[in-house]
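The other protein chains are all here in position, but one chain of the complex has been omitted.
In order of appearance the chains are A and B, and numbering begins at 1 in each one.
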Amino acid sequence: MDRIFERLADIVGRDYVSNAAEERFIYSRDGGVQMPHEPDYVVLPNTTEEVQKIILLANEEKIPVVPMGGGLVLSGLSIPLKGGIVLDMKRMNRIIEVNEKSHYAVVEAGTALGMLSAYLNKHHPSLKNSLPDAPPVATVAGNIMIHGSGHLSQSEGGFHSEMVTGLEVVLPTGKIVKLGSCSTVPYWFSRAPLPDLAGLFLGWNGTTGIITKVGIKLFPRPLLNDGLMFMTEDVDTVPDIMFRIVNTEMCEDLTFFITPKPAMFEGFQMTIISITANSEKEMRLKKEIIRDALRGYYESKEAGFVPVPKEMKAFLLEAPQKNLSAFADVRKGGGFEYVGAIIPVEKIPDAYRAGLDIAAKNGITYSLGGRMIGRGHSFMFYFAYPFNRADKEDMDRVRQALDDTNHAALKMGGIPWKAEVSGQQLILKQMEPSTYEFMQDIRKLLDPNGIMNPGNWEVNP
Amino acid sequence: MNALKFDPGICAKCETYDCLMKCQYMDFDLESAREERWKLIRGEDTRILNDCVTCYACEEYCPYNNHPFYLIVERQEEKGIHPVPKPIEKSQIKAMAPKGVIAPMKVKEPVINMCYFPMMLGTIRGKLFEGASAIVGSDIFCNLMYLHFARNSVIKERLPKMIENIQKNYLEPSGVKELICYHDECYGTYTSWAPAFGIEVPFKPIHLFEYLYNRLSELKSEIKPLNLKVAYQRPCSNRLSPEIDHFVDDIFGLIGVERVNRKYDHENALCCGGVFEAQQRFDLMEKNQTLNVDDMKENGATHCVFNCPFCFWTLSDLVSQKGMTPIMMSDLCHQALGE
Partner (left out) sequence: MKKEYADIIHRCFRCGWCKLPLNFKDFNCPSYLKYRFESFSSGGRLWLIRAWMNGEIQTSERFAKIIFSCVTCKNCVQACAMPKIREYLVDMVINAREDMVENGVIPPEVRDYFKAVSISGNAYKMPQEQRGAWANGLDVGRYTAQEYLFYVGDVGSYDEEGVKMARSVAGLLKKVGISFGILASDEITDGNEVKTLGEVGLFEQIASQNIEKFKKLDVKKIITLSPHAYNSIKNEYPKLGGNFEVYHYTQVLNKVLNDIPMGKLNVKVTYHDPCYLGRWNNEYWAPRSVLNSVPGLELIEMDRNMQNALCCGGGGGNFFTDILGTGPDSSARVRVNEAIDTGASVLAVACPICYRMLSDAVKAEGVEEKIQVRDIADIVSEAVNK
């Protein structure tokens, strides 16, 4: 009899714990190229109290614990590097509260972003949440926890982690704490004006605790949705173009893509400007203001707005975009992984050139692009490389390209976002030693037994 | 090679300069029209080069068939003018390039040339097109759209091969001599542009509307009159074959449809504005579209009938928003036959 299995079964119920070969196989890998590592157990908790009991057990037995949301990060952050328990949080998917006037929702950590969106559509149609380009089963907590971004990041305040108004977490020692205004009053409106502890759990890859509830900002949902596509041939003009568009404060989302296929796009850069409005008049005005901001470019005929057929526009404005997932099949192989580098806006051309060079050097195809974060505060530039899952050498090439990209991103002054372990090590090597030491001090304080997702954010895992 | 058959002597004798005087987008008096036309002929700078919106209309306006519009396009290209921003132009040239995938295929009459509109193949069905063969693809694309980009050179380079592809892969082996052109622009390519540039067309192009009229006449007893009032959106490319316009009324007569009398029809038709957007003339696009669609609505149209798929994609939303039904001519004819 497996003692730990039985104890876990006592906590969550026999139906929601598995150490079967099938679950160990599936949870050992994600859709990217990272090497598999099997868990010993997969557990599906249903309540914060169950999570707490599991953590207490894990401390007692010194078993690693790895939280998992949608499992869509692609860089292996929910793969248990040192075995142990994978906590699949998706049973905890209740929408607890929506406060319309104060524009926030409180949800359990495993709530799918798509389901939150559908709920708001039906019950609170004047509000919406920011959606990443990940598939709709990506979870609210998983996404904020990795500093995800999405279609409202440009206009509404940056990374999704910046849209968090409060958290409930289970610390590695088993204590349950609330962070933000919800710790003091019954409302989850903000992390300020209290000492901001939420940052201890954002971007840490689950090494400091398990998020069980999230307060997330909601935003007004205008009635109309349209877009413009601006095409350039000279990538060095793109930062200025982006700067001008951002400064109009008229667009909701600002993204960018470069792709060698179809051939008509190769060698060009496409900037997608998403606009929302509450009336036709407002929409026309916003378009006019944005067009005016770029008049110099299009009158020179060196760049221009592309007439976009309605069907293609629907694709571009879709949130989340299904065809981004379909990119995984470009190599007829059902896979892609990407480096999302957070870079200063002025580095877009450098990133573009680096991406083309790396793809050429490694003999792989690519898709490059990104999204403006905040009102021009940084840019999430992705270097996406598809691969054929049935071709080991193809996967090796992509692995190499990702490593090259991590190096290139850091060199140009960017930081790979949600990096895989090897990428994390590059970051840590470049990090101020005092910062790294501070991170480790915090981890030792919060997680004295070192059970939380070990192997992450460590120089020598 | 492929020089434009333009005779400056004809312009020298012209007293009206209709090509510019009738232009809907540029303002001239007779004096300035003559002056600017001659600057163009001589290859000098003229405001025509940048102000021309490429609506093709002056091809129709010229009573002497002296190709005023094709000359504008030649001069634009010589002068390095890009009506459409260069990245978009280059991208479109790539996008519509022949893929070299054509393979011989047996066809039988009537053979309908769908150009590079595979998405429209669904309309080739039913009694209206009974027994028809349809041909489509990048390797038979007429390329005439590059007039809007001031790139006659692309058409000159590609069209001869397109014609050869059609003739050698489809028509000749099957003993077919006539080709029905679904899109006006193809018909205009073979009947107007190709002869103007000395390119031989070995088959006989038939306009879709001529085919529809003849076919509907054969099926007259099966037509159920639609009793509709419609506006007709005349496409730019029909300016190259104005002699076809009567077929619109002939077809409508057969199917019980009234073409509403409105300002922006026939010789005064307005461009759908799709090209204006590509040329970054946004205000003009919006103005044109509003005038055009309001004109349809104010004159009692319940439907807007299109020949050109590009006009359809550009205007159908606005037409619907104004409470009218956008429909392609071929689909309207299907309806009349209960298909």
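One rule holds for everything that comes next: a contact is a pair of C-beta atoms (placed from the backbone, for glycine too) under 8 Å apart; a residue touches a chain by one contact, two chains touch by 3 or more.
It should be emphasised that the depicted structure is a prediction, and the values quoted were computed from it without experimental measurement.
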Which displayed chains the hidden chain touches across the whole complex: A
Residue in contact with the excluded chain [from A:T173, A:S325, A:T365 or A:S422]: A:S325
Touching residue (missing chain; options A:G157, A:G203, A:G334 or A:P349): A:G334
Contacting the left-out chain in the complete assembly, out of A:A263, A:M312, A:A390 or A:V459: A:A390
Chain not shown: contacting residue from A:S18, A:S75 or A:T255: A:S18
Chain A residues touching the omitted chain (full complex): 15-16, 18, 20-23, 25-27, 30-31, 42, 44, 70-72, 88, 90-91, 112, 114-115, 117-118, 122, 135-138, 322-323, 325-326, 328-329, 332-336, 388-390
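Methods note: only the chains that are shown with their structure count from here on.
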Whole-Å separation of chain centres (CA-atom averages), chain A against chain B: 48
Chain A residues within the chain B interface of the complex: 231-233, 262-268, 284, 287-288, 291, 298-299, 301-307, 309-310
Parts of chain B lying in touch with chain A, wherever the complex brings them together: 82, 84-88, 90-92, 94-95, 274, 277-278, 280, 282, 286, 313-314, 317
